[in-house]
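With one protein chain removed, the remaining protein chains of the complex are shown where they sit.
A and B label the chains in the order they appear, each numbered from 1.
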Amino acid sequence: MKITFVLNGQEMQIDAPPDRKVVDLLREDLGLTGTKEGCGAGECGACTILVDGESRLSCLMLAVQLEGRRIKTIEGLSDAENGALHPVQEAFIEYGAVQCGFCTPGMVLSAVHLLEKNPHPTRDKIRQGLGGNLCRCTGYVKIVDAVEAAARKVERDIPKPVKDGAL
Amino acid sequence: MRNVLLPRSLSELWDHLRAGSGAAVYAGGTDLLVKMRGGLVIPSLLICLERIEELKGVSEDLGAIRIGAGTTHAELLAHPVIRAHLPVLASALGTLGSPPIRNMGTIGGNICTASPAGDTLPPLHVLNAEVELLTKSGVRRMSVKDFITGPGKTCLQEEEILSAVWIGKPEGHNVHHFEKVGQRNALACAIASFAALLRISAEGIVEKASMAWGSVAPTILTCPEAEKTLVGERISLKRLREAAAIVRNTVRPISDVRADADYRRNVSGNLLLRLMEVQTPDDCARLNQLPA
Partner (left out) sequence: MSFKREILEVGYSVPRFDARAKVTGEEKYAIDHYPENLVWAGVKRGGIAHGLIKGIDASAAEALPGVLAVLTRKDVPGTNRQGIVHKDQPVLAGEKVRHRGDPVTLVLAENREILREALRLIHVDIEPLPAVFNPEEALKLEAPQVHEKGNILLRANVQSGRGGEALDECDVVVEETFEVPFQEHAFIETENGVAWQEPDGKIVMIVSSQAPFRDRFEIGHALGIDSGSIRVISPYLGGGFGGKDGATVQCLLALAAQHAGGRPVKMWWEREESFVAGYKRHGVRMAYKMGAMADGALNALHCRLYYDTGAYAHLGGEVMALGMEHAGGPYRIPNTLIEGWCVYTNNPISGAMRGFGVCQVSFAFERMMDLLAARLGMDPLELRIRNALRRGDKNCAGVVQVHSTGIVQCLETMRRHPLWLERESWKLAASSFKRRGVGIAAVFNAMGYGRGLPDSAIAKVELTQEGKFRVYSGVSDMGQGNASAFFQMAGEILCQDASRMELVQPDTERTHPSGSSSAGRTTYTYGNALIKACEALKEKLLHRAALLLMADEERGMALLPGEVHHLPSGRKVALEVLGRVFPESDRISISQFIMPVTQDKLDTGKEFALGFPHAFFSYAAHLAYVEVDELTGKVDVKDYLAVTEGGRVINPQCFEQQVHGGVAQGIGYALTEQVILERGEIMNPCFTNYILPTALDVPDITSLAVETVEHTGPFGMKGIGEVGFNAPLPAIAGAIEDATGIRLTQAPLSADRVLKFQGESDNAAER
């Protein structure tokens, strides 16, 4: 069936089976592999995308539900014209919040949504906001650091030696 | 391939919702699509309710609050009316799933899924909530207690949907308490849950108590005998322990992959003791911190 929606700022009209899972449609049909699948059952958050600005799980969305929506995937987060990264993306890099990186796209989008609703979250609120995104590598601490920093819009400078790295 | 319909209005819905069509209805999909993945449900047609505006929104009418069944958990959690008047429900919503699940899942879905562990259900019980059931030709109402008849079983008829939840504003309760026990602090299925509405006088006497437990019986459990034990006295560990013992004798928990029956039985009583901490509305607010 024909489905019309806006994807990362661009009008799209596609033809897809109505029951095609959105995560499959994005990855296989549209080649946007930034959105990942980790469990297929809504329990890991790797498939998180933004739908009309809200975080949703694309493994639990069917193609027909895209109709008329504004969809943002991780590919659409940085500036399309100059490639400038979103402050959350920059902070993830600077604060060491990326290890294997597989949870990262979903985690970043959840963080973006969190900051849009709550621009000055405490660390506890950040953890709550990211509660639906599992990470197996980082232990979350640096992710929380990064989101806190993105919220503060810390000026990025030349990396300095980390003060607590060594005695 | 199966067809998935996306009606934009109730009248469009009635065109599609025909008995015997093998259709499954969903709004957020956080329960149905997972069941389909597991092969537990194989509908021949899917109908998604997410675009039907008539099913959404919160309105106040004199002493009653009407919640559209298609309202998401996130919308309710953020809603000033829910936060102000139904904090016990807001508390439960804050523990439900995770932020994206709350953005997708709806209160109507939580009720119709009728899991014994459904997070909104114990609060809806203590709030004496009613469900509004709609067909093309008419509407009926019944209490949530009567609507849910067993694990995954409701009184929903063919060609009928749950359209709204009606809740009378709780009169003069000043303690609204909810606690969910899970294996972790997010994305947790309730192993046991407890909702309580109390009215405590200025002198500290319990004048009214309404309590409900989740995940410890095939449906939400209430225990009038335990409530009676508390009424007319100050809250005390002694009375709470007495009530807890009664509750432990009343629950009918199962053992499953998450917990065994003994644990559930034990905890269902223990959760009452937490009321020692919520003897004032300030205590309540502090203990039941709501997420954004």
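The rule we apply is simple: a contact is a pair of C-beta atoms (placed from the backbone, for glycine too) under 8 Å apart; a residue touches a chain by one contact, two chains touch by 3 or more.
None of these values were measured; they are calculated from a predicted model.
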Problem set entry | Absent-chain contact - pick from B:64, B:84 or B:276 | B:276
Exercise. For chain A, which residues reach the chain that was dropped from this view?
Worked result: 27-28, 31-41, 43-44, 46, 73-75, 77-78, 85, 89, 92-94, 96, 98-105, 108, 123, 126-128, 130-144, 158-162, 164-167
Exercise. What residues on chain B make contact with the chain left out of this view?
Worked result: 1, 98, 181, 183-187, 189, 257-260, 262-263, 266-267, 270-271, 273-274, 276-277
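By definition in this document, only the chains that are shown with their structure count from here on.
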For this session: State the interface residues of chain B toward chain A in the complex, per the touch definition above.
Result: 1-6, 28-30, 33-34, 37, 46, 48, 50, 74, 97-101, 103-104, 185-187, 291-292
Exercise. How about chain A: which of its residues touch chain B in the complex?
Worked result: 17-19, 40-43, 45, 48, 54-57, 60-65, 67, 110, 113-114, 117-118, 121, 125, 128-134
